[in-house]
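Of the protein chains in this complex, all but one are displayed in their positions.
Take a look at chain A:
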Amino acid sequence: MSDAFQSWGRFPRAARQAAHPIVWQTDRLPATSGTLLPYGQGRSYGDSCLNEGGTLLTTATLDRLLGFDAATGVVRCEAGVTLDTLLRLAVPRGWFLPVTPGTKFVSVGGAIANDVHGKNHHRAGTFGRYVRRFELLRSDGSRRVCSPEENPDWYEATVGGLGLTGLILWAEVQLRPIHNPFVLTETVPLENLDAFFAVSRESEPDHEFTVAWVDSLARGRKVGRGLFYRGNFAPPQFDGLPLAKSHLSHGSGLAVPFDMPGFSLNRLSVAAFNALYYRANVLKRGQRLQHYDPFFYPLDAVQGWNRIYGRDGFLQFQCVVPHATARAAIQEILERSAREVPSFLNVLKTFGGVPSPGWLSFPRPGVTLALDFANRGERTWRLVAELDRITREAGGAVYPAKDARMSAESFATYFPQLERFKAYVDPAFSSSFWRRVTVAPAVQPAALPLQEGAPLPAVPLRSSL
């Protein structure tokens, strides 16, 4: 039992979980009376990578590269390999990840289990679309190679399946070609939310990557004030640059060495950060050539940045809302957050219509918004529960990989294929998240649909802190 395996948000804490390293594809799953859950790099924010009272199957040692075809861009690797390792292999050979989340320190298994998306969702869809095959090990010892052709139902259940269908042993991913490791980016200042929608619409046809940073404290007519980033991989005229030396480990010297005291993030510092960020970056408007690393992974430059939120951790909230209701719902979410609990970092982007094979995949057509809240106890939880309600009423969905608070009712509403999925959950597998969002509301106080202003039952939640 150890405290070593936590989620990236470090909330909720899971104190009683055992770890069992998976070293080889030939390993058997441990016999235990409790439940199992794969754990890669622990980059999920809430409790979807936690298994309080059970065992984590850690995959950091299941990390071998099994093959790379430089002609076709197909890479095969064990599930614990990180995207960082894939980039180190692929970029010097002229290939890149087809889809990448905002950190390269996730495992391939985790990227599949959460069907991650990136700044190119409007064009490329999710990571799962580029997973050609993988092998799934179940607790009964059975092994299945899954692909859109072989065992397609297992394939669709496992992509986005939150690690619950079994342990992914290895996977084959189709990479995309690049001419060089640079991105031609452009920063466009946004006055408000209307500007975001206009710039987004105008940018998507010609830009593979789009995303916006939004000032978390702007209110009223200024809601949505921010900066829009758009870009494409640099064209072949930059081919003269030496590809072999292109892997830049920027900022590796920076790290947060200890938990920052909780008071360092308050309304004032959040406001100061957001104002400074806007001023510093609005000056960089216009086009420039940027290495892929700071463009895709700005936060990776500071190791352990999650520790700035202090010991109590933080909650991330990410939702997607359909286009029809997006304008009003996003405005409401931003305003409530600015008024009640300021978010440190707000990220806004539109998702496209490219479907994912995964039944439980989060991305769907609409607008997605991610917010970071330092965990201030009930006040924060109440707000996040409210944002969950707003999302549900707008016909949207909340991202399980970023969630620590959504209700069971919401989860069932967000993922209409849930019942079908349940038949594919391995009987020995479970997670803290899964138990939280699938138990009957009467048993689990945290899962009660919350009314605005209703007191939140604090005891069961606090007990894990």
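Quick note on the criterion: a residue touches a chain if its C-beta (ideal position, glycine included) is under 8 Å from a C-beta of that chain, and two chains touch if they have at least 3 such contacts; residues count from 1.
Here, contacts and distances are computed from a predicted model.
Trainee: Tell me the UniProt name of the left-out chain, picking from "HEAT repeat protein", "SDR family oxidoreductase", "N-acetylglucosamine transport system permease protein" or "Monosaccharide ABC transporter membrane protein (CUT2 family)".
Mentor: "SDR family oxidoreductase"
Trainee: Among A:78, A:300, A:386 or A:426, single out the residue that touches the unshown chain.
Mentor: A:78
Trainee: Which one touches the absent chain: A:36, A:89 or A:190?
Mentor: Residue touching the chain left out of view: A:89.
Trainee: Specify the residue from the set A:64, A:144, A:336 or A:420 that touches the hidden chain.
Mentor: The single option touching the absent chain is A:64.
Trainee: For chain A, enumerate the residues touching the unshown chain of the complex.
Mentor: Listed in rising order, the touching residues are 21, 23-26, 61, 64-68, 78, 89.
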